[in-house]
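First up is the structure itself, then whatever we jot down about it.
For this depiction, one protein chain was excluded, whereas all remaining protein chains were kept in their positions.
Moving on, here comes chain A:
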Amino acid sequence: MNGIRRYAKQFSLVMAILMAFATTFSVSAHAGMVGTGELIQQQQVNLDRQQLLDMLEQQEVKEKLTELGVSEDQVAERIQNLTPAELADFEQQLAEAPTGEGVVGIIVLFLLVFIITDMLCATNLFSFINCIR
């Protein structure tokens, strides 16, 4: 058990990349039956997304976002556009976050993801970040 945990980081990175590929292909067009496993996976992603959106509804989260000058709509839209791999990553980080630090932790996570994607020019929420391309 400890053996596999030692490689959890590297392993999840590989999985995330694989999942990113898997979704790139599955979104484009679907030929064939939608398998049960695929269906479950897909519904899980929808559920995770909804849970994340529900968290946005918390008052504390809203306040923190206003403080940082990010509008709720922007964040909501960004969540809608999260890929399954990003979502799974989020869920994992949330699960690992110590209780009590929950809300603040979530915010930091949000911003982290936004900043990284902004750096890759995927979004443009923060003007102070110049994208690397």
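As a working rule, a residue touches a chain if its C-beta (ideal position, glycine included) is under 8 Å from a C-beta of that chain, and two chains touch if they have at least 3 such contacts; residues count from 1.
As a convention for this text, contacts and distances are computed from a predicted model.
Not shown: a single chain whose UniProt protein name, out of "Peptidase C39-like domain-containing protein", "Biotin transporter", "L-lactate dehydrogenase complex protein LldF" or "Aspartyl/glutamyl-tRNA(Asn/Gln) amidotransferase subunit C", is "Peptidase C39-like domain-containing protein". Residue in contact with the omitted chain (choice from A:V34, A:L53 or A:L68): A:V34.
Although one chain is hidden here, its contacts on chain A can still be listed: residues 1-2, 27, 29-37, 39-40, 43-44, 47.
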